[in-house]
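I'd like to ask you about the structure that follows.
In this view, the complex is presented without one of its protein chains, the others remaining in place.
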């Protein structure tokens, strides 16, 4: 939160003019966006990374601080197995009959461990842009 | 390393998450919104916090905005009414109590995204998802402890209302708040900020609270209206502009001394207004999932008071601090239902004073309370003590609820003042 310090004179005078001067852009209060984890939208694509079987064995027999994945071996095995093909988050939930929130928690865990790749997300940055909408429009017209 | 799942990313959920994280727990937070969405969204509260609550944040090193948020050095009370032979509504009572430590409000749209990002930067796992019972049912056995810190939303129904501790069954106020830039100082105290509580007997209350929002320093104009009364007029408001217009119309009529400094205000942003109502309630702190796993409710998931006394964020901070201590003291022992009840009762030992006082303030003002508020105008120690009761409401037990005790207290302070004077 060091960037918070960039906002100087936050406590400005109470006169209307002073308030005007004290206004700042929202992001400067927290240093702008950060790169936290994976925002898994329902349509976000995921796939298993290589060597997953080996990883799985380690999770099965591993010692030390147990990651969540080690406590949910059957579910993790099912997810990793399903994701040998590209899948959306919603597909993983539906095909494995696993609640969406559970899928999000487990996929987040697997992504942190490097066992699952999350494609093309980052941030729920708002709506699709114009170029994407144009592509969807022409794609629908071809149906 | 013990694994803890926290549902909800408000004051209590994140304070607890960051506190547990600092103690080496493996914490997952589930928030229904991502930080950017919270930041760009609508205001959620007034979140004024007094000394003790701010102290808990400082203790955890989470007071990131302390140097930026306006400190409120006092808490003022004004009582509106008619003076015979004079037109309009005037102040029958008007005083400011000095707070032992200043109060501050930081817009949750600033604080919660900042805390969420800090939590994630420090290695915490953030899952953006609207949690359902089926999610928790699967996850609960796989975590050492599941905490539900979401005061709104459907998970609250996991916690049964406790009728013995919940006197009200319907909302007691309609709420309408607006964040504004351009509010002037109170002319009688231009040199410092204070939280202002204006009581309009029979109709409701107006709070004016200095705050730090996404665009810098601002003030919150917050009407609490008795349902069906003249201040309960925000349900059919169309858009933020009309909301502000109505707020100011009420100000001009019912609190003209506040209106005088509000003539140049404008909304801070498109999401600067909020209206609603909810029923105060105390709930069973242990929720049972369909599989039988227990989950523990945090702060306003299990104790929700009307915002009339500005206690919401204070209670959240106190609950988070209390639960943090209970969790750490538990060591490696299981977090079973019995432990959960114990942890809650420990919090309730302080929370019950907040609930009792807030529920009393919701009722029509008792005669001895009116006398007490009036006496505070001439006796600064009474004003100061009342103001600091917002920080520690247990103090009200000694003089506020009982007419004889209140009178004895005022008499004693008056006598002391006379001796000194």
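Observations on the structure shown:
Every chain is named by a letter (A and B) in the order it is written, and numbering of its residues begins at 1.
Please note the rule applied: a contact is a pair of C-beta atoms (placed from the backbone, for glycine too) under 8 Å apart; a residue touches a chain by one contact, two chains touch by 3 or more.
What we mean here is this: contacts and distances are computed from a predicted model.
UniProt records the chain missing from this view under the protein name "ATP-binding protein", selected from "ATP-binding protein", "Carbohydrate ABC transporter permease", "Alpha/beta hydrolase family protein" or "Translesion error-prone DNA polymerase V autoproteolytic subunit". In the complete complex, the residue from B:9, B:29, B:99 or B:133 that touches the missing chain is B:133. Only one of B:71, B:101 or B:153 touches the chain withheld from this view, namely B:153. Subunit A meets the missing chain through residues 41-45, 47, 85-88, 90-91, 93-95, 97, 99-101, 117, 119-120, 124-130, 132-137, 139-143.
Summarising the interface, subunit B meets the missing chain with residues 32-34, 37, 128-130, 132-135, 137, 153-161, 169, 278-279, 284, 288-290.
Everything that follows uses one rule, which is that only the chains that are shown with their structure count from here on.
Subunit A and subunit B, compared by their mean Cα positions, are separated by 32 Å. Contact residues of subunit A toward subunit B in the complex are 1, 4, 7, 10-12, 14-16, 19-20, 22-27, 29-30, 33-34, 36-37, 39-40, 65, 68, 71-72, 98-102, 104-105, 108-109, 112, 123-125. Remark: subunit B residues 1, 3, 26, 28, 30, 34-37, 39-40, 64-65, 67-71, 109-110, 113-114, 116-118, 120-121, 125-132, 134-139, 142, 181-185, 190, 193, 212, 214-218, 264 touch subunit A in the complex.
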